[in-house]
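Note that this complex is displayed minus one protein chain, with the remaining chains in position.
On to chain A.
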Amino acid sequence: MSALRTPLAAWHETHGAKMAPFAGWLMPIQYEGILIEHEHTRRHAGLFDICHMGEFRIERPGADEALACAVSHNLDTLAPGRCRYGFLLNKEGGVLDDCIVYRFGPDFFMLVVNAACAAGDYAVLRERLPQSVALTDISAGTAKIDLQGPESALVLEGALGENFRDLPYFAFRKTDFHGARLLVSRTGYTGEIGFELYLSPDNVEALWTVLLRDSRVKPAGLGARDTLRLEAGLPLYGHELDERHSPAEANMGRMLTSKADYVGRAGAMTIRERLVPLCLEGRRAARNSDAVTLPDGAPVGRVTSGSFAPSLGCAIAFAWVNAAHAGNEHFVIRAARTGLDARRATLPFYTEGTARRQSS
């Protein structure tokens, strides 16, 4: 089966992007280079094509109560115009997907899900929601691009001619672009101030081009997205999150504040292993699946993501470590031909991010 193409795929190809298959889609990995795009996003603003992600609309009377029982998000405290990160769990409390719920009204929501999980998520939700609640996959009609970086609010204001600096973290607002609907949410994955922009596929290239006209913006690929989100200490589905691990094991227990009787609730706090952030001694990176051992060589876990961290100048990693040893300070990662000394870190790895700051 050939890979799906986003509405911006042709633009990427004509602008020198290195393209690769990701979750069934042909996606840009990098344009000028991962390090340049990473650093530019940390200092100014990066623009990401995230059209591959899935969006569902959930509406009609009863949607609020039904959705609260289908996902782990606390909807009681979620006001219209606000969005929240949380999980779709299986019955045992394992993570089927991580997703953001947007509340438009009392019984009207949007759910944004990972591309690789979208079909499965839809089937699970359709099963969990009563037929009286409408669940619509609006992914094909929804394009999504993300502007991330400390200057992103200023760039967006320049492009759209309205104030976005007062939009709070994890809030969203509807506006328009060229007379068509545009949804702007102040969310993201870089640890910097950022916005996720949802609009029709017909208009996405025009908005993409307008934003890139600002000299503060560079296009950035999935490579930079990975290094940025890892430095920000954010888990990635399929690496740090999966069906065999609970949100609590991934250090997300504090987010489980919903009082609803949601699927997986009983198992969501189960701890068998813990996701441990690690700083490595040098520049050499650990890779997914490398074994994690104690200094004496006893195996206690495995790496889920590892990379050289451009903003830190050393390598960092996440690893699943059995709960009994997750509090240890020192580990050795068995990489190809060598052992890498690793020390327990605190999150986020990169602490200078602007995400929660008042933008100016």
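The criterion applied here is as follows: a contact is a pair of C-beta atoms (placed from the backbone, for glycine too) under 8 Å apart; a residue touches a chain by one contact, two chains touch by 3 or more; residues count from 1.
Going forward, contacts and distances are computed from a predicted model.
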Should one name the undisplayed chain from "Glycine cleavage system H protein", "(2Fe-2S)-binding protein", "Nitrite/sulfite reductase" or "Sugar ABC transporter permease" using UniProt, the answer is "Glycine cleavage system H protein"
Per the whole complex, from A:17, A:110 or A:285 the residue touching the absent chain is A:285
Checked against the full complex, the residue among A:149, A:194 or A:223 that touches the missing chain is A:223
Absent-chain interface residues of chain A come out as 18, 29-30, 33-36, 223, 226-227, 282-285, 287, 307-308, 310, 315, 336-338
